[in-house]
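Showing subunit A:
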Amino acid sequence: MVVLCVDGVDCYYGSVKVLEDVRFSVKERDFVGILGPNGSGKTTLLRSVTRTLKPHRGVILLNDVDVYTLKSSEVAREMAVVPQDTVITFNFTALDIVLMGRNPHLGRFQMEGERDIAVARKSMELTNTWHLAERPINELSGGERQRVIISRALAQEPKILLLDEPTVHLDINNQLEIMDLLEELCIKRGLIVLAVFHDFNLAVRYCNSAILLKEGKIFSAGDVEAVLTSENIKSVFQVDAIVKKHPFTNSLYVIPVSTPKAPLSRNLSVHIICGAGTGTTLMKIMADEGYSVTAGVLNVLDTDYETAQLLKIPVVGEAPFSQITEEAHRANLEMMSKAGAVVLTSVPFGFGNMRNLEAVKEALEKGIPTYVMEEVPIQRRDFTKGKAGKLLMELKRRRAIFVMSQNELLSLLNISEEKLKMAEEVPTKIPGHLKPEEKPRQGDRADDVKSSDHRG
Partner candidate 1 sequence: MVDERDLTGKNGVETAYFRRFSRWKLLLIILMAALMLTIFLSLNVGFAQIPFHTVLWILVKRVPFLGSLVGSPNVSYVEETIIMQIRMPRVLAGALVGAALAAAGVVYQGIFKNPMADSYILGVSAGAAVGASLAIVLGIGFTFFGLSTVPIAAFASSIIAVFVVYNISRVGSRVPVTTLLLSGIAVSIFLSAIVAVLQVVAGGKLHVIVFWLMGGFSYVEWRDVWAVLPLVCFGTVATYFFARDLNILSLGEETAQHLGVDVEKVKKLLLILGSLVTAAAVSISGLIGFVGLIIPHITRILIGPDHRILLPTSTIIGSTFLVICDAVARVIVSPVELPVGVITALSGGPFFIYLLRKKKESYTV
Partner candidate 2 sequence: MNLKYFNYVTSLIAIFSVVSAVYIYAHYEGQIAGMHSTISNLQNEVANLRTQLYKYRNLTLVDDHGYVLNLTSYPERIVSLAPSNTEILFAVQAGGKVVGVTNQCNYPHNFSAWIKAGNLTSVGDYWTPNIEAIVALKPDLIFAAFAQDEVVNILRGLGYKVLVLAPDNVDDILKNILLVGRATDRDVEAAILVNNLRRRIDAVVSKVSGVTSKPKVYYEVWYDPIWSVGSEGWENELLVKAGGINVFADQEINYFEASSEAIIQRNPDIIILPLGHGTGPPFWGSFDQVKARPGWDAIKAVQNDRLYTIDADIMSRPGPRIVDALEILAKIIHPELF
C-alpha cells in the first residue's frame, strides 16, 4: 500500500530548476536511501516532501492526499523529520525537546499527559538517551543531541521518518546503533524510512531501496543493489568504486577508488605474477606510476583478478579450482615476453599455480629482468611440499633480483627505467618517494641490474 507518492515534481529555487520530474513512491517497510553528489537535489527533494519548498509542478501525496493541502499538525502525525543541523539556542532539557514531538497530537489547550510522557520515554529509551532526560540540550555532545532529535521524531509516532544525513555527527558505534534501530523499526513496525545519505556503505547496508539523483533528476531508483552499481556510481559521481557483497555482513559494500592522476607515461611495461590479493597494491601503484602493467595467470575469482579488471590491466585468467592450463600458460609467457620486467609477488603457491613459477623461470632464461618479492618468506607460503621453494632457489641462482619491499622494487624499476631512458635520451621525472634509498645495496644486485640490461 503506497503511503507516500511523489509524482512529476519540479522544484525551483528562484529561477533555477533544482529538481526535474521526480517521481517515486514509498510503501510500508521501505527503507529508502537518497543519494547523489552535492547539488544533485537530495536535500531539496526532502524539503519538498516535508512541505518546506513547494514544487512548481507535480504533486506529493500522503495517503493519497496532497500534502500541501493538509494542516501542519495532520502532516506531523504521519511524517517526522530529523534535520541535519541541530543548533538549539535555548537550554531546554532533553525531555522537553522530545515532548515537543508530541505537539501534533495535542490540542492547543491541552497539556502533556501521562501517555505523552510514556511515549517520550519509550522513544528516548530506543535511542538510549533516557538517562539524559533532565540534562539541558546544549550541554550534550553532537551525537547525543542528534539522538535526542531522533527521539523527538519517534515521539511523533509517525508512519514515515525522513532524515537528512542522520549519522553525520555520530561516532561509529552510535551510527550503527541508530541505523540498527531504524532498521528494526522499519522491519518490525513498518516504519518507513526515507533518508539522505552521503555514506554509501551505510546506505547500501541498511536500505532496501535507493534513489540516485543526478543534477536534479532521478538517475536510477529501485532496489538498492540495482541502483548502487559501479557503473551508476561512476556515471553519477565520476568515481571508480568497487561494489561487493561482504561475506560477513552479507550486505554490499562500496569502496571508492581514487582515480589516478594523469599517469606519467613510462616506457617500461611490467608483467606481474601474483594472486590471492598479493598483487593488488602493486598493480595499483604501478598503474599510478604510469607503467603499463599486465598480469597472469590469475584465477577469475581471485581478488587480484578483480583488481586487474578494475584497473583495466590485461590479464590472463583461469577457471577457478583448476590447474593452470597449457593455453593459459602460453598466454602468460607471451605477455611476459612483451614486458620489460617481470615481478613475482609473495603469492602462496599450491599445485594449482605452480606453473606461474615455471613461467618466471622461462622469463629469466629469456633474459627479462625479473624481480621476486620476498615480503613473506617462501617457507610460509609453500604448499607444494617444497617444490616451490626449490624453484625459487633456482630463480635466485639464475640471477632473479630478490627484493624485500615494494619500495625497493619500485626504486629498482625506476633505475632500470632511467637507464633505458638515458639510453634512448627521453627525459623522465623521478617522483620524490621513489628516489633511491640511502641504505647500502648489495653490490651484486646493482650489478645484476646492469648485466640484465643487456638482453637480446
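Criterion: contacts are C-beta pairs under 8 Å (C-beta built on N, C-alpha and C of every residue); 3 or more make two chains touch, one makes a residue touch a chain; residues count from 1.
The set was built so that all candidates are chains of the complex that A comes from, given by their letters.
It should be emphasised that the depicted structure is a prediction, and the values quoted were computed from it without experimental measurement.
Colleague: For subunit A in this complex, identify the touching candidate from 1 or 2.
Modeller: Candidate touching the shown chain: 1.
Colleague: Could you list, by residue number, the parts of subunit A that touch candidate 1 in their complex?
Modeller: On the subunit A side, the touching residues are 50-52, 71-77, 79-81, 83, 88-92, 95-97, 100-101, 103-104, 106, 108-109, 111-112, 114, 117, 121, 125, 128, 130-131, 133-134, 136, 138, 152, 156, 177.
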